[in-house]
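Please find one structure pasted underneath; my questions will follow.
Here the complex is missing one protein chain, while the rest keep their positions.
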Amino acid sequence: MSAAATEAGTLPDAPSGSLLHRIVWHWRHNPKWELWFAWWMMVVFYNLYGVLFFMVTRVQPPPPAWLDASSVVQWFDDRHQGLLVGFAIVFLITGFIVPTNALLAYSMRRMSVSRAFPYSYLVIYSMSAVPGMLLTCVALTVGAMRPDRDPELIHWLYDFAFMAFDGTMGVFLIGSLVWMLAILLDENRVFPKWFAYLNLCNALTEVVVSPAWIFKRGVFAWDGAITWWIDMVVFVIYTTVFITLLRRMIVREDFGTGPLPELRTEEEAAEDARKPSVSMGTAR
Amino acid sequence: MTNVASDGSRPRGGDVQSLADEPAEATGYVPGQPDMWAFVLFEAFLFTGYFVVYMVCRIQNPELYLQSQAQLDLRIGTFNTFVLLTSSWSVARCVQSAREGEFRSALTNVFLTILFGFVFLVSKLLEWAHEIGKGFGFSSNEFFSFYYFLTAIHFLHLLIGFIVLGVVVHQLWSPARRSQELVETGATYWHTIDFLWVIIFALLYVMR
Amino acid sequence: MRRTDGELILLWTLPALGVIWISAFLIFPGFVHPMSPTMSAEEVAAFYRDPKNLPRIRYSMILFNWFGVGMIPLLTLLVLQIRRMAHRTPIFSYCLLGCMAAGPTLFLIADLFWLLAAFRPERDPALIQLFNDLAWVTFTSQVPYLIAQSVILALAIYLDRQSRPVFEPWVAHFNLLIAAALVPAAFVGLAMGGAMAWDGLLSFWVKNVAIGLWVVVMGIVLGRAIHRQRAEEGVAA
Partner (left out) sequence: MSSGFEKRLLVVWLALCAMTIVSLLAGSSDGRDAHMPNAAITSSTIAIALIKVRIIFREFMEVRHAPVLLSRLTDLWVLVTAVSLLGTYWAGMAFSTG
């Protein structure tokens, strides 16, 4: 757990020792515990989702949209136990994605923008898990529970699951645009402006998913090269970037209301030495 | 490797006579927010991804693509390209005028840009209506799927471009604002619409 | 003063809601002796077609449809109490807001599937069974936000480091216990019979009793917290 060590690096007097020991220390003394809690939840659960969806249930990358009913029954048979166990774990842990949304909303609360931004983002993203993920998992669980069900009905559940997963792009589209606008308007320098534009890129890929409602095969189907693979690359880049930037935000956080202090690299420290600095006192 | 070496290695249009003073020009200045360039490059690579997928699908079924392509009117595509190149030209003039403090001229040029953007918008809508009228829709065949997809996602960038130009007008309008940085950032975005179209034009209308 | 008056009114909707929910629960013929997942499609269809059952299914689910999200104002009161805790950030209150946006929606979806199954019971039994399965799996397995809600509330209480915390520490322990009681229900897909199945001891009785207990206990605790807040603010004013 080297990342835990980097977290400790933000506090000069953090103890070294076992992981549990350090967690207890931070729980007692770290004023940013709430923020780090949300951040670690985000990292742990994004990784868990990756494992559950790609390895345990093996429903991602998505199977072809053109499979016929008997192939779909076969598809369910191949994954029977994985689907049931994997989605049970998903049901167990999904609620713990909420701290992620809370942290993202907090980032907007720290900006010099209206509270309307964090609240709308919080509601949009909390609601988005229901159609975007949980309905998929319910449909596939129901499909796997009774392998002897009429193949046509299993086929319907399969469509329901993947259309719900890929086809509910509106919530993410609007969510990204809300975040983008907040960052562009922000004067507290919580995030760099290029990340606002990256939000726009992510929002545009949500538009690109929409042909999945129309095509059953080819690059625009729900498993297509454009609607799934390219979008997935963008999503992974986007997620990695915002996890990194949120970490920087927590490190820089001073619990004030003015501009967030910059991370102090050597160059910046040298620059500060040349001109009198006012922000240094509040930075630590 | 200096900047000059890479410039000299590639044939260029109209500025051969200015090659001599190139080193003096490389001032290390990025127009507008450097952040916008992150967007431009990200979108550029993303579009390269779309283009490659198009190419890979195309080489598997060249006949279909060639026949469908014959349904498009090359003259409309060329006209579109002219319009966008001209809009890019005027927004570049807007940036230069604003930089020299000639805000009246800058405003005129940004309005010209909006006008050309609007001409492109209308011609694209008419072209789509024409193709749909002939019975070629989004899901008619693979070529038309790509045609509508690429032109529509480009169209979406154009619509966002009008918002961006609105910000530029808002900045230039009042002497209290006039942030040169935002004007240049907006222009960088608008040029992106232009250069992406240049490639889409080549791939959809012209190539064989 | 005016602020907490409104909060008290919202709080006292809880007993009324409780009565409505318990009666809806008792009216639905599939709850008191929960329907078994091993029922065949014909048996499920017969259950919905039974003229004694059909009105009870419809009216109970319509009641749930009206009052299913009735918890949201009460959860909002909980959010306001978290705001009073000695935290540095609003992270925990944001978390609870997120949970309460998503949790009741899921119950509403289960309700929708039951009503769909009852709408045309003459439909193909396989379809009735499909809607019935969707309803029961959604109803039983959708505990993620309830679990997260309890755990996050417990963390928020533990971190409320002031001389007179808003909630006493036992409330946090209690919430963790409730969260643990809800865990087996997530695994409902794995068993067609026994304690883990959707009519089993753990997935049905333990889970629903835990939810009921949580509502009652948190209602009382919340009421005491609001009354104390009124007293404190009354003194201050």
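A, B and C are the chain letters, set down in written order, and residue numbers restart from 1 in every chain.
Heads up, the rule we're going with is that contacts are C-beta pairs under 8 Å (C-beta built on N, C-alpha and C of every residue); 3 or more make two chains touch, one makes a residue touch a chain.
Everything numeric here is computed off the predicted structure, so don't read it as measured data.
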Practice problem: Would you list the chains present here that the left-out chain is in contact with? | Solution: B
Quiz item: So which of B:125, B:163 or B:206 would be touching the chain we can't see?
Solution: B:206
Self-check item: Residues belonging to chain B that touch the chain removed from view
Solution: 2-3, 6-7, 10-15, 18, 22, 25-31, 34, 37, 41, 44-45, 48, 51-52, 55-56, 58-60, 62, 66-67, 69-70, 74-75, 78, 81-82, 85-86, 88-89, 91-93, 95-97, 100, 102, 187-188, 191, 194-195, 198-199, 201-203, 205-208
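Here is the rule we go by: only the chains that are shown with their structure count from here on.
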Self-check item: chain C reached from chain B - shortest hop count over touching chains
Solution: 2
Quiz item: Relative to chain A, which chain has the most distant C-alpha mean position?
Solution: B
Quiz item: Which chain is in the middle, if each chain's centre is the mean of its C-alpha atoms?
Solution: A
Self-check item: Between chain B and chain C, centroid-to-centroid distance (C-alpha), Å
Solution: 53
Exercise. Starting from the mean Cα coordinates of chain A and chain C, work out the distance between those two points in Å.
Key: 26
Exercise. Provide the C-alpha centroid distance between chain A and chain B, rounded to the nearest whole angstrom.
Key: 32
Quiz item: In their complex, what parts of chain B are in touch with chain A?
Solution: 33-36, 38-39, 42-43, 46, 49-50, 53, 57, 138-139, 142, 145, 149, 153, 156-157, 160
Practice problem: Give every residue of chain C touching chain A within the complex, in rising order. | Solution: 37, 87-92, 94-95, 97-99, 101-102, 105-106, 109, 126-127, 129-130, 133-134, 137-138, 141-149, 151-152, 155, 159, 183, 186-190, 192
Quiz item: Can you name the residues of chain A that touch chain B in the complex?
Solution: 192-194, 196-198, 200-201, 204-205, 207-208, 211, 214-215, 218-220, 225-226, 230, 233-234
